[in-house]
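Of the protein chains in this complex, one is absent; all others appear in place.
Note that the chains take the letters A and B in the order they are written out, and that residue 1 is the start of every chain.
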Amino acid sequence: MFLRVERLTKRFGGLLAVNDVTFSIEQGKINAIIGPNGAGKSTFFNLISGLHRPTSGTITFKGRDITRLPANERAKLGIARTFQTTHLFEQATVMDNVIIGHRLRTSSNLFDAILRTKRHRREEQACKEKAMEVLDFVGLTDVADRMVANLSQEQKKRAAFALALATDPELVLLDEPAAGINPDETEGLEELIVNMVQRGLTVCLIEHKMSMIMKIADRIMVLNYGEKIAEGTPEEVKNNEAVIQAYLGGSAIA
Amino acid sequence: MELFIQQLLNGLTVGSVYSLVALGLTLVYGILHIPNFAHGALYMMGGYVTLTAMTKLGMPYGLAIVASMAAVGLLGVLMERLVFYPLRNAPPLHDKIAAIGILLFLEAFAQFVWGADYQTMPTPYGDVVTVFGFTLTIQRILIIASAVIIMILLYLFLKKTFIGASIIAMAQNREGANLVGINTNKVAMLTFFLSGSLAALAASLASPINLVFPGMGHLVILKAFVIIILGGMGSIPGAIVGGYILGFSESLGATYVSNDYKDIIAFAILVIILTVKPNGLFAKEGR
Partner (left out) sequence: MAILEKRRLWLAALIAAAILFPLFVANGYYVHMMTISFIWMIAVYGLNLFAGYTGYLSLAHAGFFAIGAYALGILTVKAGWPFWLAFAAACLLTTLIGVFVGLVALRTKEHFFAIYTLCVGYIIYLIIDKWDSLTGGVRGFIGIPAPADIGPLSFQTPAAQYYLVLFFLLVVVWIMHRLVYSLTGRTYIAIRNSEELALTLGISTMKNKLASFVLSVFFTSLAGALYASFIRFLGPDIAYVSVMFDFLTYLLVGGIGTLAGPVVGTLLVTFLSQQLQFLQDYRMLIFGPVLTLLIIFYPHGIAGGIIRLKAKRGEARRLQLEARQASAELAAASRQERSERYAKEG
């Protein structure tokens, strides 16, 4: 079992944002999570990546119970993520943003920095090379020296991908990568995600764009009001009565 | 025992003043999510305006307080419009630094206009009365009674009027409030007005006991922060209860521990709270 959550619940005051969800992410596949706005999808990611502590339930990653592990430790184990809003540092170049992605694989400290030790030089070089490699992979080599603020929305999303990939992850959680991006560019992102899986990564993806999900997802979980209401292949989910009801009750499937 | 009850009464007086100041601070925090470091300067201005209205304009104490509440309330609105509104989308560092700028400006202003000396505020209620065998000045009774009345009025205003309900709604969810058609600008201004008025009232009530001087707001504002952390940032009942808790702990601490260091009690409480619960006592579930 790659990553498995068991009876996961997150309560915000009186609100059950994630309610008793059991789900596993399959290795080497594109796993997707869909659901109406406020269904608890991002909260689910926050629980897996460790930004929130679950109210109850367990998370196991490659056989290890990580329910109580802090977020930074989970990243070291190989869980990376992007955010719905990219969180990038807009006033710095793409390169400067992405370099820090490999920091978790280095160990030089304050004193190395001040004394410019051999270790620091070696690790700085490694971080730069890693950044170059992932920027090449996402296709941003040309704009590496550009300020993030001056990039297009799609380029920013790619930069966020690069940052996540620079951590050398095994599992990448993508929160609405195609939001605010036009259809042509969406296809480019689809390709990139498929490429990631072909490289041996596992992807879990939250997305509202159904056409994209139906095209690239291997498996889909549907959340509604924090509960899992369906799970299966795109075909199965599309024809699921509960799913249709949920979307008709809320917003229609795009 | 007698000393103990005397100290309780004392705590009730001090606590009333603290609660009024903390209420203003917590209202603003609830609505705009900024810790208004300049709130102490509003308190100080309240003291001076009341004093000036009494000594220079010859107003009676009660009228002077009302005038001061209006003036300082407007000053609060001005602060919101000129400083906090333009900074509403700025990084969180900015509004705090701006507030410190306002604070020092207002203090220099007070010193410039009224001088650096400590001044006494006359009160018509300086007489001593004996209630159930305990002696206290009418001023203290006035402080406790007005604080309680104002708190009840504030409660009614927030619960029973539409505009009060908007304040609550906005405190809970700003975007949501905007969506249901609440004029968030107006609500923010009103909140600052209330906040300034409450500070002015507190200062005017406390000044006959505590003197008026440019730095009179420092300790009060710091303690008000302690109180709203104690009571939960943005919580109205929390500010009231927290104010009285601190008032009692201080007056008891001054008697039974050390009068010199009684001002540290508040900060000791804060350090303990935040050490144990970094997000405040009643933090909403988050990270």
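Assume contacts are C-beta pairs under 8 Å (C-beta built on N, C-alpha and C of every residue); 3 or more make two chains touch, one makes a residue touch a chain.
In this text, all values refer to a predicted model and were calculated from it rather than measured experimentally.
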Residue among A:11, A:29 or A:146 that touches the chain left out of view: A:146
Contact residue for the chain not shown (choose from A:75, A:135 or A:237): A:75
Residue among A:9, A:67 or A:106 that touches the chain left out of view: A:106
Of B:100, B:128 or B:149, the residue in touch with the unshown chain: B:100
Touching residues (missing chain, whole complex) on chain A: 49-51, 70-73, 75-76, 80-81, 83, 87-89, 91-92, 96, 99-101, 103-104, 106, 108-110, 112-114, 116, 120, 123-124, 127, 146-147, 150, 163, 167
Footprint left on chain B by the chain that the document does not show: 33-35, 37, 83, 86-87, 90-94, 96-98, 100-109, 111-112, 116, 218, 222, 225-226, 229, 233, 260-261, 263-264, 267, 270-271, 274-275, 278-280
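We take it that only the chains that are shown with their structure count from here on.
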Centre-to-centre distance between chain B and chain A (centres being mean Cα positions), rounded to whole Å: 45
